[in-house]
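Reviewing the structure listed below.
Note that one protein chain of the assembly has been removed; the remaining protein chains are unaltered in position.
In this document, chain identifiers A and B correspond to the written order of the chains, with residue numbering beginning at 1 in each.
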Amino acid sequence: MGNLTPQAFSYVAELVRREAAIVLGPGKEYLVEARLTPLARAAGAADVSAYVSTLQSPARAKQRMAVVEALTTNETSWFRDGEPFEALRTTVVPQLLTQVPPSRRVNVWSAACSSGQEAYTIAMVMAEHAGGRKVDILASDLSQEMLDRTKAGSYSQLEVGRGLPAPMMVKHFRRSGTQWQVSEQLRSMVRTQRINLATPFPPLPVFDVVFLRNVLIYFDTPTKRAILQRVRQVLSPQGFLFLGGAETTIGIDDGWDRTTVGRFTLYRPASAADPTPVPVPSLAWAATAEGR
Amino acid sequence: MSGVISVPALELDDVRVVTSDVWTSFLASHEPLEWSPAPLTEPEVMRAAVEIRGEWHGTVTLEMSSAAARTAARTMLTCDELDHEDVLDALGELVNMIGGNVKSLLPSGSTLGLPMVSSTPVRPSVPAGSTEHCRLDLSWAGTTIVVRVWSHATEKEDTPR
Partner (left out) sequence: MTTVRALVIDDSRTMRSLLSRQLVALGYEVLQAGHGEEALEVLERAGGEVPHLATVDWNMPVMDGLTFVQKVRSRPEWRSISLMMVTTEAEYDQIVRALAAGAHEYLIKPFTQEAFIDKLDLLGLVPAKALS
């Protein structure tokens, strides 16, 4: 335990901003303390501030990357950042209800789903606001362990406390020993599949909504562009792309139009002259998709 | 004739998870908890206890050395100058959280008592005839902490307390 010096906090904030385009504003000192204490301890430093002062030599590039990693690891919370799910509720879902024929289910993709909080948050919003429409949420990740966790839908008490409104918790979860279990209704909306975003995608359906939040930061610009182009290929022309708070397509891929909902930016395939082929649902997808 | 109601549903690992969550939340600035091979041998030990009353009647206790208790209190209160009352209160709140979460694993309708903290051997923390249902020895801050769940002996009639 130690008190983080302003200099140490500034250094770390600047490092993370430069390397990962993540903004750590005032008030986030507790986050830096919490995330870096294990690293500081492992390095034998007296406290986080002392550890941070050792990072500044050129020879410490690897340690600096570990610090960036520790601070940008997907925070596994429900309704993460709030606003995207407000936008989903107030703007995206109502539009989907008019533009998606009632006979067709709404398709959503939670890419890089980690332990599944994002996928189940989307499921909760849909269950509450999609007017009973059938919704299918694909949760994908590179890690089989994360996919297994997502599929199980079982969370510890500490995990379930992260950003989940209490009324949502009692509505969609039940206790199971020391864990909290997502309801069968929500679980039935989510299916898992292992997908590596950095390589060509396997056959996929046409999605109405894609969540690609806080994962592009791990890739270089050419790969980011390739991923965004691949995503555009599987997104409906009237579809929506959700990126992380500090992320943008600007300067990376110009095939997107931007629209703001409050302070949040939504991306949609550009309607401009560039004749992007209309995505056709791949027949092979139905055969290879994991059983529902 | 007295008998003991055991709590088959309560596993050692459940108690470990509950205790670990308390430590992660409020004492994470020190090393995490691990299983301890070493018993608690310090001469000055503090014990906190909280009762659970319901279908099952028992007590959850938390024991650690006085030094460890002061470390815990200092961490939770972020304050170096503590009086004895502060340490008692901090330890009581720790057992309150462990006990409360253990209670939530039991059949609903149980109630939690107020935490009692003492430095042994001032007074026993569990009624005579209680049976230790499970015991957790954990290593923390260079010492051992012990969490135990006790089942109270029951009698055909209620005994005045």
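What we mean here is this: a residue touches a chain if its C-beta (ideal position, glycine included) is under 8 Å from a C-beta of that chain, and two chains touch if they have at least 3 such contacts.
Just so you know, these numbers come straight off a predicted model, no measurement behind them.
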Review point. Of A:58, A:167 or A:251, which residue touches the hidden chain?
Key: A:167
**Study point:** Contacting the left-out chain in the complete assembly, out of A:175, A:194 or A:258
**Key:** A:175
Point to revise | Chain not shown, touching residues in subunit A | key: 23-28, 30-31, 34, 77, 79, 82, 157-158, 161-163, 165-167, 169-170, 174-175
Practice item. Provide the residue numbers of subunit B that touch the chain removed from this figure. Key: 21-22, 24-26, 28, 73, 76-79, 86, 89-90, 92-93, 96-97, 99-101, 103-104, 108, 112, 114
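Note that in this section only the chains that are shown with their structure count from here on.
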Point to revise | subunit A and subunit B, separation of their C-alpha mean positions in angstrom | key: 39
Review point. What does subunit B use to touch subunit A in their complex?
Key: 14, 17-18, 21, 24-25, 28-31, 75, 78, 101, 104-105
Review point. For subunit A, which residues are in contact with subunit B within the complex?
Key: 1, 34, 37, 41, 156-158, 175, 177-178
